[in-house]
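One protein chain is absent from this view; the other protein chains keep their places.
Chain nomenclature is as follows: A and B, assigned in order of appearance, with residue numbering initiated at 1 for each chain independently.
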Amino acid sequence: MAIDQDMLHKLTTEEDLPELDLSWLKPEDRARVEATRLRPGRKGLTLDLLEAGQELPDASDDYSARPRGAERHPAAARHNLYYPLRHETWSDNVRLLYEEAVQRQWSSATDIPWHTLKPLPDDVERAWCQFATFLTEVEFIAGDTPGQWLERINPEWYEVKLFLLTQIMDEARHLDVFRKRALANGGGLLMESGGGGLRIILECQDFSEFSAIMHVFAEALVQTLFRSGEALAYNEAEKAIFRLCAQDESRHIAFGVMHLKHLLETQPWRREEIHYYLDKIEGPLALDMQSGASANAPLFDEAIMVLAGGGRKNIDKGFDFLMNLRRRQVLEYLHRLEVAGLPERRYRMNPTLRAFVET
Amino acid sequence: MSQETATVRATFPSLEWFQALKDIVNGQEAYRRIGICDTTMGIKIPDLQKFYVVTFEAFEVADVKEATEEEVEDCDFWLEAPYARWKEMLENIKANGKADLHHTLNTLDLEDPEGFARSHDGLRRDAFYRFNQSLQFFFDASSAIDTVFLQQGT
Partner (left out) sequence: MSQEAIEVPADLAQVAREHDFPLELVRRALALGFAPAAIRAQILRGISPQQAEEFISQQERLRAGQEVEVPEDIARMARKRRWPQDLVQRALRAGLSMQEVRAMLEAGLRFDQAERLVIIRERAQQRQQETPEQRQRRQELAWMNVRTEWGVRVRPGKKGLTLGSLNVGSYGDIPDYWPYQTEMPRGAQHNPGAPSMGYTIYEKAELWADNAADLYEESIQRQWKPATAIPWEEMAPLPEVQERALAQLCTYLCQNALVCSDVIGKWLKEMSYGYHEVKVYMATVGFDYARHFDVFRKRAYLNGVGMGRQSPGYYLRVIKDARRWTETSTLMFIFNTSYLIHLCQIGYYTAASEGDALIFRLAMQDLARQTAYGIKHLHYFLMRKPECREEIHSYLQRAEALFAYEDDKDRTLPEALMVLLGGGLGQEELKRGYALLNYFRRRWLRDYLARLAAAGMPERRDRLFPYLRQWSPVPAVAR
């Protein structure tokens, strides 16, 4: 079988062959062919294998949409005013994290054993629904925020763009899975949180500010919560939700920590600036954390207390869980900052957070 | 895709042949792993005036049935070719265990100016592309059938 020859002949004779340029063939580079053939490794053909030995520039004055390695078009249109330096968005583990994200995708529709959801006492079900309502909100913001940085990142360092796209995908699944949990067991969505502390992530004016606030601080808190999910889960479905979401969050944190490390190593003069961003996020979010036990914005924390306590009658037991959780969250956050090269944060942290680890 | 040894003998085209194919596909985990496939596909062999409808739903082939030409044209899309071309495609699949590059659904579609996959609706026709891997799997699975072909003109 083939395309009808008569018709092709008609097309061939009908059309005059235009004058060809063919300069894109670059015959002078012929020696490269075959010499650099790629071979997949144990993890398949990964970005690490693809880019091994390729030039990775530190700076770019190209504002077009040219992917790294492509020949420049002299008349290419500018597309954006990107960050001109690699250090401003780069993370040394970004290729690995991208590939891991692609390999470890999951489906909230079919990978969660929803059939294990069984009716819970009303107060516990409502607490789960309040908890899930809040997390759906959180993941909305988490999905919107990386997107706004995509067009600021030069295609020269496309790996960061690709990673952020996996993050947006992850966050979509998270908001989706918590919505599903709220609606799958006879409860429903409850009260919108009023704090708005997360808006600070949308307000970032710099990529490193965004990454420090979102990846290193906010997602780290959420990841610790998910990893503590055994105490909040009442069935295998909820355990699976926590486990799978925590995996995804871990990648986002890993990107953020290594970006911060890279930034501090290559632009050490930005250290104080990073402290300012952390001061900013620790302030409002720390207050949210505290107010959870006050009467002002209790939704999320009270829901955790009810879940951890096994019902509202045991809310005090849940309070202990919450306080221990906060302590773990702060300790893990500090540990990550140490890895990133910011150990002094322990002594400069918002005192309200510091109190969790020092009292 | 590796196929099990041929155990079913059926004539193409016939409802039995499509039913056998449905059963083979539904028994294969590899088909499920491709992902959801939701579409209705018509089969049109104009020179035999034979028409079938195959319904794909979620992770399985939900239904096959003999149909009228109108029913086929009411599908998301239909595959239309003279019997000889169908026969050539299925013989190629049988010989190779799956379609070679010259006999895949896509190639057959691209080589036909009118298209092998046709539809009255520009949106619904795109199901042919959207679920192409599943559709190819479906026909490739026919290598497990001991297909009997009609003599040309019968």
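We take it that a residue touches a chain if its C-beta (ideal position, glycine included) is under 8 Å from a C-beta of that chain, and two chains touch if they have at least 3 such contacts.
Note that the structure is a prediction, hence the values are computed from the model and not measured.
Enquirer: Would you mind listing the shown chains in contact with the chain that isn't displayed?
Expert: Spelled out, the missing chain touches these shown chains: A, B.
Enquirer: Which one, A:68, A:243 or A:275, makes contact with the chain that was left out?
Expert: Here the residue in touch with the unshown chain is A:68.
Enquirer: Could you list which residues of chain B touch the chain missing from the display?
Expert: Touching the missing chain: residues 34-36, 38, 57-60, 101, 104, 106-107, 110, 113, 115, 121-133, 136.
To be clear about the criterion, only the chains that are shown with their structure count from here on.
Enquirer: Roughly how far is chain A from chain B, centre to centre by C-alpha average, rounded to an integer in Å?
Expert: 41
Enquirer: Where on chain B does chain A make contact in their complex?
Expert: On the chain B side, the touching residues are 85, 88, 102-103, 107-108, 110-111, 113.
Enquirer: Would you pull the chain A residues touching chain B in the complex into a rising list?
Expert: Checking each residue of chain A against chain B gives 1-4, 7.
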